[in-house]
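Every protein chain except one is present and positioned as in the full complex.
In order of appearance the chains are A and B, and numbering begins at 1 in each one.
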Amino acid sequence: MVDDSPLLLTLELGGIFVFAISGGLVAVRKRLDVFGVLVLAGATGLGGGFLRDMLIGATPPAALADWRYLLVPVAAGMTTFLFHPTIGRMERVVSIFDAAGLGLFCVTGALKALEFGLGPVPAALLGMLTGIGGGIVRDLLAGRVPVIFSSELYATPALAGAAWAVFAHDRGWALVIVAIPGVVVCFGWRVLAIMRNWRAPIARGPSSV
Amino acid sequence: MVDDSPLLLTLELGGIFVFAISGGLVAVRKRLDVFGVLVLAGATGLGGGFLRDMLIGATPPAALADWRYLLVPVAAGMTTFLFHPTIGRMERVVSIFDAAGLGLFCVTGALKALEFGLGPVPAALLGMLTGIGGGIVRDLLAGRVPVIFSSELYATPALAGAAWAVFAHDRGWALVIVAIPGVVVCFGWRVLAIMRNWRAPIARGPSSV
Partner (left out) sequence: MVDDSPLLLTLELGGIFVFAISGGLVAVRKRLDVFGVLVLAGATGLGGGFLRDMLIGATPPAALADWRYLLVPVAAGMTTFLFHPTIGRMERVVSIFDAAGLGLFCVTGALKALEFGLGPVPAALLGMLTGIGGGIVRDLLAGRVPVIFSSELYATPALAGAAWAVFAHDRGWALVIVAIPGVVVCFGWRVLAIMRNWRAPIARGPSSV
């Protein structure tokens, strides 16, 4: 259902592209070779959806059954490899696109989990995981603690967008009402967090060793 | 079968809770934000079961079909976030509960693998993986080499408990005979290892570069 819409497909491929760019940039900065750049681009663009699909049993993942899903991260990785100085200077722009990808993935991820029979709470969590999973895989492969755990307000907007999608879907509302406000909430919140440098709280007091 | 017993369910949720506490403590000490604390708590409490279920094809994992499995690590994570100085001082107590969780998970993990048709050796290994997997995921996400590989006698008790469960189950013995000695062997061995600081041997001689 979700995947049949040409608009949603276009947006999803766009989200994969910008996620893959962010993975490629990390790889270039780690001085990885061209293959490492492509793998990190692919893992960042597709990792969240792969994690979701393995968890809900939707195997093989949709991205392995449609060559466009594979071509997009390769194109993003090669673009990053060749033009990284330019792209690196546009990082603010990339992060806005990344927020758009996050908004879309959290909604489509939650809807796919619902299609596979999960309850509302797990579906919302899987929507969030679809959005944030690529960045977690990217950081693990690049040998750093996932940045979304410690330096940015990133997952909460994704959870909010996914929760809206689940809520509206459970009421039987039309896809446009299910999807668009969910994407907008996540995207808008995330962009505000980038603009104003919002961060999630950390624990108070000294942490014992 | 296993999951139908209220006693086993209670024990399993208790195991998830203490595992999640250990994940939350690692996150607080790494100065992660509240979201990172919750994710590490959830990954530690549920990671072993998720790995097992993805490997045996039991998707979606049971924890995604029952909200109690999701509520428990959230509660553990928030508890750790708010009260970490107190909990950090009780670490010896936490590690005893953790040993109890290990004992239970290795047995229930092995029995679930048998239910899905695996042979005795893979079932025992998957029981061990169910017990130790959460800690491995926790340490990977926190950016450190899994502590169970290098500093504690942890996996061997889990393998022993799982092996007992497989052995007794293959003989058709009652659940109480299958489960309780398995849990006790793993728990007792692990507690002794903590008390007496037992460690597994490391390789002799200089290691070449």
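As a working rule, a residue touches a chain if its C-beta (ideal position, glycine included) is under 8 Å from a C-beta of that chain, and two chains touch if they have at least 3 such contacts.
Computed from a predicted structure; not experimentally measured.
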Study note, to complete from the structure: Those residues of chain A that touch the unshown chain are 27-37, 39-40, 50, 54, 57, 59-61, 64-65, 67, 70, 81-82, 84-85, 88-89, 91, 140-143
**Study point:** Hidden partner interface residues of chain B, rising order
**Key:** 54-57, 59, 116-119, 121-122, 125-126, 136, 140, 143-146, 148-150, 154-156, 199-203, 205-209
